[in-house]
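The complex appears here without one of its protein chains, the remainder shown in place.
The first chain written gets the first letter, and so on, giving A and B; residue counts start at 1 in each chain.
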Amino acid sequence: MGAEEKDLRDFKLQPMKCELNFLSKSDGSAILSQGDTVALVSVNGPLDIKSTSQSIEKSTLEILFCSKGGKPSVADRYKENVIRQTCEKAVLGCLYPRTGITITIQELEDFGGFLSCALNCACLALLNSGVSLRHVFACVTCGVDEKGEVVLGGRGCDTQISCVFDSIDKTLITCFSEGTYSEGTYLEAVARCRAASELVFAFYRDVVSKYSNAI
Amino acid sequence: MAEIYKLIHPVKYFNDYISRDIRPDGRKFHEQRNIKVNVNSLKTAEASAVVKCGNTTVVCGVQLELATPKAEEPELGFLVTNVELTPLCSSKYRPGPPSDNAQVQSYMLSDIFSNSKCIDLKDLCIVPDKLAWVVYCDIVCLDNDGSLVDACIIALMASLKTLSLPTVTYDPETEEIKVDPDVRTPLKVDGCPVATSFAVYKLTERNILLTDPSAYEEEMCGGLGAHFTVCLNKGLICGNHKFGGSHLLMENQEEVLKIAKERANLVVKVIDSCIKNEKSIDK
Partner (left out) sequence: MPLDYRRFNGPEDSVSYKRFTKDYLKSYSELYNNLIDEKGRRKDGRALEEARSMCMFFARTDMVSQAKGSAYIELKKTKAVCSVFDPREIPHQNEFSQLGQLFCEVKFAPFSCPNQRRTHAPDADEKALSVALRQALEPTVCRHLFPNYQIDVFVYILENDGSCLAAAINAAGLALANAAVPMYDIITACSVAVIGEKMFVDPTEAEEHLAMMTPEKEGTNHGIITMSMLSELKQVSDFTQIGSMDTDCVTKAIEILEKECENIVPNIQKVLVLNVVQCIEQRKQLEEEAKEREQALNAKMEEWKQLLNSG
């Protein structure tokens, strides 16, 4: 345990700032900045959707990703898919059959690590919207520097590994990476991210408790 | 009888197999399907490969074009990869522009490929700032029975390894371009990324990894496409995509890396022996 505690103290994530209920019209929204990267997410639902996309077993998640320039691209679809699959694991969809939940993500500033910021922001917006969740999730990014050492945050590194963990068992839900790295680096990065996810969860708790005190 | 059971109780049917440590198609959990590779079967493309992994069939065709390089990167050529999920490969796809799933597959492929750095785009430049090759790699799926990215990467690498570029002479004064298609230099390919897909199935408290899942298995494990794809190039990981499916534990990951390594060696051997065979036939 001692080693882990020491690790935790050494960890420095990008400074995070968040405001819940940033948008007045949506059911839930959050704006999150991790360092210079800023994402805005709104959640609407459960709502009625057209019958072709309804599912009798669970609610359908619709993810809309708007990049800063506004032009859609293939990379955006990939990001949407990552966010959809991650949220689908977290949302208790079976409580809302035949409905749709729409999650809209707007990219405001991207100075690296946008996808991990968007995932964390989506989680906060889901919390804010009051949709039932199985667990919350946290995304942490690790970089690998020139010497092959794993650095948390790791902005500007060519190689980046991002992992999403759930809050209950700390198991890996989603993982995506950039660049090449060795096997050992990978396992180390996952372990580091897992430990650091604790910080993100603490941040969530902090944000939500402050928000609920305010209301 | 089994067919009816499968229709009425799809989950139970699948569970019954998995709890007996076997998959519905008779494979063990970590058994892969047979891989068949055939290169240069299409004569209209500069280089081509047909790959079959079990039932999954993909065809890759490479075409060459010339263009001026981008102003911001005057020394780089272009390599464009696209995955086409034709409506004929599965009843899930409709004709029209690529679906979201097709775009995700396309992105994963090009991401893995660019991360592996197996082709130096500088090799594709002929005259900096004036002329460069554009290599269009179109990968068409004829039959989608799961683990699509694995098959696509094999097809792409097999065709790029057989690709050779015609000689081009460029006159800087008149800007005249002459191409001699008879004198060709092969393209330098450094390494060979190999992807291995897994589906993660949760059976009560056990996490089960299915190597090289079929379309049916992918569906049963929830969601579209394989859940976990690891890509190795020369022993280094150059792509790691995991989304959907069940959660992964730490020991699962070590297992995955071991299997992926074995498979990478096997696939590289298959591709090389296939190209060698083809060459010996040509002679």
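Note that contacts are C-beta pairs under 8 Å (C-beta built on N, C-alpha and C of every residue); 3 or more make two chains touch, one makes a residue touch a chain.
As the structure is a prediction and not an experimental result, all values here were calculated from the model.
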{"item": "Touching residue (missing chain; options B:Ile22, B:Val134 or B:Val189)", "value": "B:Val134"}
{"item": "Contact with the hidden chain (one of B:Ile18, B:Ile35 or B:Val59)", "value": "B:Val59"}
{"item": "Interface with the undisplayed chain - residues on chain B", "value": "42-45, 48, 55, 57, 59, 61-68, 70, 78, 80-82, 84, 86-91, 95, 97-98, 102-103, 106, 110, 134, 136, 138, 140, 142-145, 166, 168, 177-181, 215"}
{"item": "Hidden partner interface residues of chain A, rising order", "value": "71-74, 77"}
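Here is the rule we use: only the chains that are shown with their structure count from here on.
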{"item": "Centre-to-centre distance between chain B and chain A (centres being mean Cα positions), rounded to whole Å", "value": "28"}
{"item": "Interface residues, chain A side, partner chain B - complex", "value": "74-75, 77-78, 80-82, 85-86, 88-89, 161, 166, 169, 171-183, 186-187, 190-191"}
{"item": "Interfacial residue positions of chain B with respect to chain A in the complex", "value": "100-101, 103-104, 106-108, 111, 115-117, 223, 228, 233, 235-244, 247-250, 253-254, 257"}
